[in-house]
Every structure is written in structure tokens, then in C-alpha cells.
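Reviewing the structure listed below.
All protein chains but one are shown in place.
For chain A:
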Amino acid sequence: MTCIIIDDEAAARAIVSQLCAKTPELDVIEEFSNAIDAIKFLNQQNIDLVFLDIHMPGFTGIDFVQTLKNPPMVVLTTSDTNFAIEAYEYEAIVDYLVKPITPERFAKSIQKVKNSLTAQPVQGADTASSGVGNELYINIDRRLIKLKFEDILFIEAKGDYIDVKTTKEDYRVHNTLKKIKEKLPAELFLQIHRSYIINFTKIIDIEDNSVLIEKNVIPISRSNRPELMRRLNLL
């Protein structure tokens, strides 16, 4: 795993570098004393992981993460924990190490990075069907949550996100309706509106241009209505 270290303090860079040297899977390509030089470097070279100091003069670690369009995985390093909550708002940030970093804590962090890498094919889509059962995994805050198809009521598009409503809980996932549709069995799910996919078996009734699922009234678009009607077992 290739990595770079960004910290304005030479002693801090030396510590992270030493910890990396003791970790066979890590290969430190470069060290930087400021974020600007690191950004120039990252524009020319792909790196797997960045160890990034939050507190740097003029340009914080958070600024750094926000600046990059496709940031690599980032492990933040800092002398205080004030930024912790803000840090975890960014998907690229895998962990947060408080200085002075101990070898034990560093090892845990690298394990987190490895776990994150393993989960990445799923993370890229943020949803994946297992291919073996009747379930779908969704990625929420780096946790893969299993949803049984039979528990899903409907899915609603909300801008860059989709809301997955289930019989137990609701989940917001960074993904598109089109992608999740590909993961759902067509015999159970049907798109009835550009913003809605419903579990066909959960319909309570259909009235005019809407369906009722539990207490939710979901619109049916004119173009999707014929397919819905075709699939109903009408008497």
C-alpha cells in the first residue's frame, strides 16, 4: 500500500515514518511539510493512503480533504480530538490518530484501512446483493447492513441519495435509484415513478394515481402505470 505523510512538524513525520517502516504492507513514497506540495504531488501520482496532520499553518487537514476531488484514504493525525466529529463526515477519512501515536494504536488503524480496502468494491456502489441469499447489503457509515428483500417496503430517490424504507427502519444511502434497481429482484420490485421503486408484495391498495404501502402514499407516474396494472392479479 503506497502512502505519503503530511505534517509540518519534522518529529511527527519521523514518528509516522518509523511506524510505517515497521508495517511491511506500507510503502512511504514521500513526506511533505505542507499540504499544498502534497496536493501538487497527488495530482500527478496515485497513492493509496495519506497520513495527514489536521493542524497545519494556513491549510488544515480538513481543507486538504475538501480540496481533492477523489481523495485517497486518509488517516488523520492530531494533538487534540476537537476535529473528530467533523472528520468522520468525510468518506475518505478512515481513522483519527491522537499524538503521540503508539505502535498498538497505529496497528489498529492500519487494520481499519485494510478492512476499508476490502470493503471498497461494495463501498463504490454502496449497495450490493450477496448473490446467494434473499438480501441486499447497504453501506452506512462504513458498516454493511443486511436488508432482507422481504423487509424492504419501497425506495425513494432523494437527490444524490436514496431512502430505503423497511418494515423495521429507514436508511439513507449515497447511491442512485437506477443502481439499486439492478440489485433488486424484478419479480418483487417495480419502479412506479421516477423517484420510487416499490416492493410489489407490500401494496395495500391502489387508488387513482397512487399506491398505499403501510401508511405511505406513493405516486404512480403515467408511464409506469401500465406495467403496474399488467402485473396485478386482477379479478
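Methods note: a contact is a pair of C-beta atoms (placed from the backbone, for glycine too) under 8 Å apart; a residue touches a chain by one contact, two chains touch by 3 or more; residues count from 1.
Just so it is clear, contacts and distances are computed from a predicted model.
J.: Can you work out the missing subunit's protein name as recorded in UniProt? Choose among "Sulfur carrier protein", "Histidine kinase", "Acyl-CoA dehydrogenase" or "Alkylhydroperoxidase domain protein".
T.: From the listed options "Sulfur carrier protein", "Histidine kinase", "Acyl-CoA dehydrogenase" or "Alkylhydroperoxidase domain protein", the omitted chain resolves to "Histidine kinase".
J.: Using the definition of touch stated at the top, determine which of A:Gln45, A:Gln66, A:Ser79 or A:Ser223 touches the missing chain.
T.: A:Ser79
J.: Have a look at A:Ile15, A:Ile110 or A:Leu228 and name the one touching the chain we're not showing.
T.: A:Ile15
J.: Of the residues listed, A:Lys99, A:Lys112 or A:Lys181, which one is in contact with the missing chain?
T.: Of all options in A:Lys99, A:Lys112 or A:Lys181, contact with the hidden chain holds for A:Lys99.
J.: Considering the whole complex rather than only what is displayed, give the residues of chain A touching the chain that is not shown.
T.: On the side of chain A, residues 8-12, 14-15, 18-19, 22, 55, 57, 79-80, 99-100, 102-103 touch the unshown chain.
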